[in-house]
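What follows is a single structure, and I will ask about it in a moment.
Selected chains only, in their assembly positions.
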Amino acid sequence: MTAFITAPVASADAFKDLVAKIEATNGYRKPIGFGICRVEKGQMDAQKILTCTYPVINWGENFGSAAVFLAAAGLVERTNEQELVAPLTLDFLAQAMDAFAPYVTEAQGEKHRNVQVVQSLQTLIKGGKASADDFRVVFLFEDKPPQTVPGIYLKLMALSSGKAPLRGLNLEGVFGKLENVAWAGHKPYELAWLRAHEIDMKLAGTYPAIEYVDKFPRYLMHVIPVDNTRILDGSKVRFGAQLAAGTTVMPGASYINFNAGTLGPAMVEGRISSSAIVGANSDVGGGASILGVLSGGNAIPISVGEKCLLGANSVTGIPLGHGCIVDAGVSVLAGTRVFLADSAVADVAAANPGWDLKTMAVKHHADLKMHEFKAASLTHGNGLHFRVDSGTGRMMISRSKREIPLNAELHQAKPKVA
Amino acid sequence: MTAFITAPVASADAFKDLVAKIEATNGYRKPIGFGICRVEKGQMDAQKILTCTYPVINWGENFGSAAVFLAAAGLVERTNEQELVAPLTLDFLAQAMDAFAPYVTEAQGEKHRNVQVVQSLQTLIKGGKASADDFRVVFLFEDKPPQTVPGIYLKLMALSSGKAPLRGLNLEGVFGKLENVAWAGHKPYELAWLRAHEIDMKLAGTYPAIEYVDKFPRYLMHVIPVDNTRILDGSKVRFGAQLAAGTTVMPGASYINFNAGTLGPAMVEGRISSSAIVGANSDVGGGASILGVLSGGNAIPISVGEKCLLGANSVTGIPLGHGCIVDAGVSVLAGTRVFLADSAVADVAAANPGWDLKTMAVKHHADLKMHEFKAASLTHGNGLHFRVDSGTGRMMISRSKREIPLNAELHQAKPKVA
């Protein structure tokens, strides 16, 4: 194991040289993500990590700090592995401080946050306020199914911080690797430990005020929203969700699962299931449901484009383009029959260049002067207004009056990352 | 500035004389509302008031106390202003105690609550348990857009305490004036402060357990419900909502926004959007949505009358009179087509004196023996039962079997204050 850091680095240039030397190591790979986290361990099984907290994560960035952390942890030769979780040691901190010496004085606010982490750790541990074993140094080199709790939390934080795109990370198997725990005031308790102490704690009146039981923590435990983002009930957003600036999540019937969320300002009063994505300036009405891949066995993740309106208690089971409306109480599932008046064909076609509506139709009803479609065939359609004619019970589509963003193709109606 | 209070007031009559003297000041206006609040200031910006707590508010009442507070604060000559927020000083307290001297011994329980406030403040501040700067003396003289956080909270408290009628106050611009903050155990944190301390707090394990992020606090932070009112999840009722005695709010999909609520006993398992009002003995079923003026651009605030039943997952987008039913899963929007069988016209007409149903109808379908209406034309109708015929998909109305209160016109189906 090469010792790369043997004395305080004298200058920014010297720092660059150090990083270059580390990165020149044979087989060295830059991590896709890394960070230092505080770990919360089991009350009963002190070896088991229940949860992790990253004050700062790095995702496809800050490779200089990555090189330093790998060198300080003695892991430069092990970057061929998928995932590394190293103990934090006093030696690690000393080496990292030496390497970061040129940046220490200016490490404040948004600048050099990894340096701030190392400084803060030194203060805490030297001051006896924390033990080195409360922390881990974590690196991911490949986007494969994460193997450890710190690895999973790093990915969830990458999603929730907006550094990784929704649906952009491999999260296979996370349910199997996270411990189901009881949370009180954001502190996780092992269920087995609660059971073991149930009698004593309940009689003494010291049983913790458990708020929820889940494998995942909540978004607000880890993420500080931007100033114009509001989450009126923290239970409504799981860690791993992503909320763009200007998103408001109301407390009625809303929920945003992990690996789901919004790409721009949005009003969310309904459910955004895992893997579902909502575009900017869209409105998910009270109780509206956007179905996910976890429920119903649907394999196509659902996107809702920009400037859409999903009415109260509507259900959206197909991906929608921009400027769509699903009326209150209307359910659009893949197999739903929908009808388009002949007189409205041109308007809908205009909003969807490339669509040949006559070919896409299941059939034409001459008596009704309508084409009939299977809803799934209208996937990613723009400017569609779905409503039920309450005179006939027929589900109609027409051209919605909502604006369709000009640069629609730049946005994620059809996200590239699936 | 006249000194009105120079010695302890000797008797109730002398108190009346003092008040009369203050009120006789040239240009003096009685405030529409006033109170003393505790303020919570920014962790970072100590000048910024994040939130206020009023133990007692006065709304169109207790003008004697108002006069005393204005005199003690040296503001008698400034009642021509719209809104006054004054510091609390030891001198203010001393003068107020002098003025209230005749009432001090009997100020207990429900009696002389403003006097109790002054007494309690003296005890707290003299005992070193609080500083005078933790408090403000607040007066509103006109119902215009509130200008300050204490002014906004005074109005929200007037609504939530039931002292001001729903839709009765000017709340224009409150979103712009309230700070978006993170709440933990009812304590507000500036988001910028959390950001500034994120690294240290997360590493030390002292990051607060944030429960929600919003500009508004929750109703239960400020209001003690009457004995037969229940709120099964505090996140479901925003401060500024009003709940009449006997209201139950269930935790499923319910939500009551500010400036919305109930006028009598009610079961609420659905959403009452901002500006929506529900009458006595009505039932808002699980997941039912009453649309608001904030969503959908609808400009007509929606009332639901007395003894109505909004079925599970129904959507109500028009104002309803008394004794109405919207069946489970049915959405009634302004433009919805609804049908009335010829045979049911007389019954519906009987419940709605003054309605000429034939004229109100869009057309008559001779083949169906039905009149067709636009739902909006049935606004404030009594005894309407909306259901969808699951044989035809047609939305029907008929006379509901629900009782219509005899004194319907006395109640707020068409509230005067809009």
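By letter and in written order, the chains are A and B; residue numbering begins at 1 in each of them.
Here is the rule we use: a residue touches a chain if its C-beta (ideal position, glycine included) is under 8 Å from a C-beta of that chain, and two chains touch if they have at least 3 such contacts.
Model, not experiment: these values are computed from the prediction.
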Checklist entry - Taking the 2 visible copies as a start, how many copies are in the full assembly? => result 3
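Convention: only the chains that are shown with their structure count from here on.
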Item to check | chain A on chain B, rotation in degrees - Cα superposition, rounded to nearest 5 | outcome: 120
Checklist outcome for this item: CA centroids of chain A and chain B: separation to the nearest Å works out as 36
Next on the checklist: Per the contact definition, I'd like the list of chain A residues that touch chain B in the complex.
Outcome noted: 38, 40, 53-56, 109, 113, 116-117, 120-121, 124, 129-130, 134-135, 185-186, 220-221, 224-235, 250-253, 267, 269, 283, 285-287, 309, 311-313, 327-330, 388-394
Item to check | List of chain B residues in touch with chain A within their complex | outcome: 180, 182, 191-192, 194-196, 198-200, 202-205, 207, 209-215, 235-236, 238, 252-255, 271, 273, 287, 289, 291, 295-296, 313-315, 317, 329-331, 333, 336-339, 372, 388, 392-395
